[in-house]
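First the structure, in the form of structure tokens, and then the observations on it.
Only one protein chain is missing; all other protein chains are in place.
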Amino acid sequence: MDYIVQQTLNALSFGAEYALIALGLAIVFSIMNLVNFAHGEVIAIGGYTMMVMATLAFKNPIIIILGAVLAAIIMALFLERIAFRPVRYADATTGLLTAFGVSLILQNLFLLLVSPRPIAVTSMYFLDWPIRLGPIQISSLQIFETLATLIAILLLVLFLKKSLLGIAMRAASLDFEMVRLMGIRANRVIAAAFAISGLLAGIAAIFIIARRGAVDPTLGFNPVLKAFVACVVGGFGSLPGAVLGGFLLGALEVGMLVLLPQSYGGMKDAFVFAIIAIILVWRPEGILSPPKEKGDKI
Amino acid sequence: MTVVPLVLLSLQKTNMLEVKNLSVFYGRIKVVHSIDFSVKKGSCVALLGPNGAGKTSTISSILGTVSSSGSIRFLDKDISKMHTEERVKLGISIAPEGRRVFSNLSVFENLFIGSAIREDRKAADEEINAWLKTFPILDERRDQAAGTLSGGEQQMLTIARALMSRPKILLLDEPSLGLAPRITRQVFELIQDLKAQGMTILLVEQNATEALKLADFSFILNSGNVIASGSSEEILNKGDLMSSLTGVEA
Partner (left out) sequence: MRIFQSIRSFKNAVWGASLLSILVAGIGLLVIVFGEKYHLRLVYAAYVNLLVVLGLQVFMGNTNITNLSHSAFMGLGAYVAAICVTPVTIKKLSLPDAPWGLNTFELDAFSSAIISLTITGFLAFLTGLIIVRLSGIGATIVTIAILVIVHSVFMHRTDIFKGKQAFFGIPQVFDLYSIIIISIGVIFVARFFRESKWGIQLRASSDDDTSASAMGVNIFNLRLFAWTLGGLILAMAGICYAYFLGTISARPFYFSHVFLTLAMLILGGMRSITGAVLGTIMITFGLEWVRFMETGPVLIGIKFPEMLGLSGITLGAVIVLIMVLRNGGLVGNFEIEQMFLKGRNVPKV
């Protein structure tokens, strides 16, 4: 029983991280059909910012956290402006390849300008201490991560339901031109989407750094690969789908770790991706595929 | 052809929208060929013509969602180079073809987003409530997704949404398309009311009979050219032409 509770908590915190990143991918995709693989490098920028701030002798963790999140937001906005705006109206494949190109450039820039090797960033270790709940031992980090994700989701829902810009973003996922015909500037809606994705990437960066304690050029690539899969399973472009997919992926991964014999532990990814492929064959559009129609014609 | 310039001359001072030498392109294909027309303040002007005549292309070019050349003057300002959003802010609003309600937003949110450019939040909220009172069915579904509405209800919502921005001119693109006759009548009654309240309207319609009843002045388009224009009476007098193009029996 304790074992089950413990593994469930593990699954939740894994899933929270994927959901957080997946939401960032989904919110951009829902509005401009862009699969933003450079999201991983936005996370990495968060990590590098923490590294730089630590070396500049910033001690206050709150300031470091704010700095990292802010850097991620600025980075996301910057990428939109210089790389993704020119392909805004292109097809999804063009956008995907552009994003891969941007990701490649940034990873190698980190490598060139900072270091190819991991650099220790210990300023987030304070988030991680063991907690005993009766017979169960968990880490505070897992709780923080799950809570932060839930709060982020809640705030995002509030924003999307209550604010004009949020409503416009939901509308734009269906019919962007009609949103412009309401007099709402396209650039504003898209910038908002990127800012939110940057914010979520920044939060993710904090937890990734807190767990790994080091930053390297590929810091964000693998998490984004997983989050991307979460999006796909949930239904690309659907925000609830991204969250569902994230938690499902977390559960799958922990499930694989528990069920697979020790010697197969390394094959976890293969099994997870295979299950994902099967889900996609069953539902090619994902579990919660978003509505597609552009208003009714007749 | 001799009548038009005289009429235009007499309207010159109060033209709200003036389109000259307008051509519309889809890629390299030209679908509207150098047409001229204008809409006087407080009047209802209809663009009529068969399918594929270029009516929707024309109306879309006024808001800048298709690429065009020529001059488009609104309130004596050349708007032809402006972004769509700026044109909307100047006071042009559209109820587009196929309605295009935001089917994933609630009825209320559709109206709310319609008022996006307004600063007077309180007055806008009251106006939303007024619309909901006008159409009780919309009030009933206030918090339901607009996609669940019927075609006629969606059309009412679309027009109300377009009006939420307090436009100076309202563009209506095929408001009766695909609606049952009874609903069509309701839609045209609504347009009649708006006209009576002094709203300037540019109406695109295939249903020429109803449109001619409403319009003060009409332009007939065919294959991207204006082939005739005049008051409803004059149009109806051109019998043969009309019956071939619009199916209206003179």
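For reference, chains read A and B in written order, and residue numbers begin at 1 within each chain.
Following the convention adopted for this analysis, a residue touches a chain if its C-beta (ideal position, glycine included) is under 8 Å from a C-beta of that chain, and two chains touch if they have at least 3 such contacts.
Quick caveat, the model's predicted, so the values are computed rather than measured.
Engineer: In the full assembly, spell out which visible chains the left-out chain is touching.
Structural biologist: Within the full complex, the chain left out of view touches A.
Engineer: Based on the whole complex, identify which of A:136, A:225 or A:257 touches the chain you can't see.
Structural biologist: The missing chain is touched by A:225.
Engineer: Looking at the full complex, which residue from A:112, A:133, A:151 or A:258 touches the chain that isn't shown here?
Structural biologist: That would be A:112, which touches the missing chain.
Engineer: For a quick check of understanding: of A:90, A:119 or A:138, which residue touches the chain that isn't displayed?
Structural biologist: With A:90, A:119 or A:138 as choices, the missing chain is touched by A:90.
Engineer: What chain A residues would touch the chain not displayed?
Structural biologist: These residues touch the chain not displayed: 35, 83, 86-87, 90-94, 96-98, 100-112, 116, 221, 225, 228-229, 232, 236, 264, 266-270, 273-274, 276-277, 280-281, 284-285.
Here is the rule we use: only the chains that are shown with their structure count from here on.
Engineer: Roughly how many whole angstrom separate the Cα centroids of chain A and chain B?
Structural biologist: So the centroids are 43 Å from each other.
Engineer: Tell me, which parts of chain B touch chain A in their complex?
Structural biologist: Per the touch definition, chain B meets chain A at residues 63, 65, 83-85, 88-89, 93-94, 96, 98-105, 109, 112-114, 116-117, 147, 151, 154, 161, 165, 177-178.
Engineer: State the interface residues of chain A toward chain B in the complex, per the touch definition above.
Structural biologist: Contacts found on chain A: 164, 167-168, 170-171, 173-175, 177-186, 291, 293-298.
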